[in-house]
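What you see is the complex with one protein chain gone and the rest in place.
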Amino acid sequence: MKMKRFLAILSAAALCLSIFAACGGSSPAAGESAPAAPAQDSGAAAAPADTPAAAEGAIRLLNGKIEIDGALKGFAEGYQERTGQEVVIESLGGGMDIFAQIMSYNAAGNMPDIFKTVPEGIFAELELDLTGQPWLDYTDMALVRDGKVVGAPYAIEGIGLIYNAEILEKAGIDPDTLTNVAAQRAAFEKLDGMKEELGLQAVISAAAESGNMGWATGLHLMSSYLAMGVDRSDKRIINLLNAGELDTERFSKFADYIEILFSYADQNVLLSGNYDDQVGLYAQGKTAFLCQGNWVDPSLEAHGVTFRSGLLPYAFLDNDTPGMTADPPDFWAVHNGGSNIDAALAFLADILIGEEGQRMFVQDAGAISVFSNCPYIPEMPISAELFVKSQNYPTYAWDWLLFQEALALDVTGKVFELFAKGDIDKQQFIDMMASEINIFMNQ
Amino acid sequence: MHKTRNFFLTVIGLIWAIIVLSPFYLVVVNSSKKAVDITLNPFALPDGLGQFAENLSNVIGNPNFSFYSSLTWSALVTVVTLTLLILLSSMAAWVLCRNKTWWSSMLFMMFIATMIIPFQAVMLPLLTVFRTIQEITGIQMLQSFWGLIFAYMGFGAPLTIFVLHGFIKNIPFELEQSASIDGCSPAGTFFRIIFPLLRPVQVTLLILNGIWIWNDFLLPLIMLGLSGRVKTLPVAVQSLYGTYIRQWDLILTAAFLAMIPAVTLFIFAQKYIIKGMVEGAIKG
Partner (left out) sequence: MGVEGKNIQRDITSALFLLPMVIAFLFTILIPFAVGVFYTFTDWTGLRYTEIVGLQNYATIFRQNDYVYSLIITVVFTLLSMLLVNVASFALALLCTSDIRVNNFCRASFFMPNMIGGLVLGYVWQFVFNQALTPFVFEKTMLSDPNLALFAIVIVFTWQYAGYIMMIYITGLQTIPEAIIEASGIDGASAARTLFKVKIPLIANTFTVCVFLTLVNSFKIFDLNFALTSGAPARIVGGRPVSSTEFLALNIYQTSIGRNLFALGQAKAVIFFILLAAVALTQVWISKKSEVEL
């Protein structure tokens, strides 16, 4: 009864809208009490035109690496001058997960034409089959899933132990010999004994706090267990892991090595440091080594570092493994539902294997090209060394890209932290890692 | 005795204020340093204000950052939302408070209950719903200024109505009754009698909602996207956070800059919280 009346009133109310407007106007207090409302309303109404900025026909690229945003935008501008095709570069920085942004774009029906994708296959249904694209002739690092090429690589990155060449020289250590576990252990020990005369606070700068740095241990360090010394095509260990199993013998070798790394690391940074703290410590010359990758080049430059740095593998095996774990960190996919697919493919070919695109990636973005026709050589020290090593030795795959990133979040990062803090000993580290991976993969 | 008490309170107040403000020291001094110096010694005083000027020009001059445009959009979004939100919520809260029917209490309970929903739980469905509205009615809801305002009204409604509701209850009903007897229409009663009395709580809500909208990052990002014309300040600031490198010199300078309008508004507005009530009609 009352409900009926309420509904009746609601409909009556809708009809009376215009009348109400008149009533409201007749009440002088209304205008005065809501300060400045009318003025601002009209002001705002004039300003926004409510249309997206990108013109019809423009292609949009969603880039997940904000560091190369400027370089990409510069290239896009030149591309438009050359071809008349407008390209809008969108870059997403930290603070927001890029995958959530892709989901949002998809839900909003506003997908970019080219977007960052991942091997895991979260976005499989949005990816165009890129088989037969011209740039495939110059690289074998494209992302292939179920026999289809779905992602274009544009650079490789390498993970490893960055070293301060000057300190190593002073200590009489030849970095080229540090390619097996015995040699690295001996070097750490020697440097530890010379800390005072070399002005070192600790031998290694590593970070193992799981909240902000879980990726550095749970994914990056873990990558050596998965791939160090293993042929790129050999997927035994990663397949085993995806089935919920560890190769216990290999993992205990790895655990021995992690124990050494952590014991020679600066304990403050190890347990509570973030990326800035970790790189800052090394950049000040207070450690001889830094557990990161070639992407620290610009950070070191910003610190005004004058010493030369190089890159070593996490050589935890008894035999020599001189190669680096290096792979494309990012792949670009083309949205299969886009309205500018041909334009997007043409742009992709131009930026990846065109002369200007390759120059931009190497010189402006500081990247290491994955394309065999690229004549440019990286200039920054760690990247340059990685480039040389990747030419002279085999590289080992980033197989961690094939397991769910969630594993680091859920499992590996936390177990590394517990080990670093001494909450668990080495055997517990091995057991816990094995049982947690098993639980994770089987749930 | 009154004097001793006041002296005592003043000291406590000042000490507490210093404790509360001390973390801002880091924002202020580090916005006048180079990125490297921030990492090396965050607590040291800057060498001078020269670096602040340089950081400032780097933030303002950065073409990707488009500082003035983002600032303008942020200001527009905040001001328009606040105006509509406060006006319309006051109206709604008054009805919900004075109307003692079952549907009114149910509606009020629903408003309160939705304060509990975590934003992430409605994030993607929100976009789908807005997209559907857009397809059916042709009204541009996504990548649109007014769409964002509309969403802010929805998300701001529960808290605003809840606080206003509690406040309106304290206003004696007799005031309205006498106005009604004098021949005032219900709308007239509200705008002439009630609305002016709400000023202190409205100013409070203006501040609370203003801070939220001014600093909000996720909603404008997902609603507007990255390449739209409309871009708010927090969305612009995120471009300073790299995968690895965080440009703390510029981030802190930007944070410092973004704080200035907020603090100014606050200092300006808070006078009304006090004044409004002293001048108010309740006393009479």
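The chains carry the letters A and B, assigned in the order they are written, with residues numbered from 1 in each.
Convention: a residue touches a chain if its C-beta (ideal position, glycine included) is under 8 Å from a C-beta of that chain, and two chains touch if they have at least 3 such contacts.
The shown structure was predicted, so the numbers you read here are calculated from the model rather than taken from an experiment.
*Asks:* Can you say which of B:I60, B:A75, B:M91 or B:L175 touches the chain missing from this structure?
*Replies:* B:M91
*Asks:* Name every residue on chain B in touch with the hidden partner chain.
*Replies:* Residues of chain B in touch with the missing chain: 5-6, 9-10, 12-14, 16-17, 20-21, 23-24, 26-27, 42-43, 88-89, 91-92, 94-96, 99, 107, 109-122, 124-126, 128-130, 133, 150-151, 153-155, 157-159, 161-163, 166-167, 169-170, 180, 185-187, 190, 200-201, 204, 207-208, 211, 215, 217, 234, 241, 246, 248, 251-252, 255, 259, 262-263, 266-267, 270, 273-274, 276-278, 282-283.
*Asks:* Residue-wise, where is chain A in contact with the chain that is not depicted?
*Replies:* Considering the whole complex, chain A reaches the absent chain at 5, 9-10, 12-14, 16-17, 20, 94-95, 97, 99-100, 103, 106, 120, 122-123, 125-126, 209-212, 214, 271-274, 277, 404-406, 409-411, 413-415, 417-418, 421, 423-424, 432, 436, 439, 443.
The criterion applied here is as follows: only the chains that are shown with their structure count from here on.
*Asks:* Using mean CA coordinates as chain centres, what's the chain A-chain B distance in Å?
*Replies:* Each chain's C-alpha centroid was found; their separation is 33 Å.
*Asks:* Can you list the residues on chain A that touch chain B in the complex?
*Replies:* 2-3, 6, 20, 23-24, 27, 29-30, 33-34, 36-37, 40-41, 44, 47-54, 60, 62, 64-67, 69-70, 73, 88, 90-96, 100-101, 103-105, 107-110, 275-277, 279-280, 283-284, 295-296, 298-299, 302-304
*Asks:* Touching chain A in the complex: which residues of chain B?
*Replies:* On the chain B side, the touching residues are 35-36, 39-40, 64, 76, 79-80, 83-84, 86-87, 101-103, 123-125, 127-128, 130-131, 140, 142-146, 185, 187-188, 191-192, 195-196, 217-218, 221-223, 225-230, 238-246, 248.
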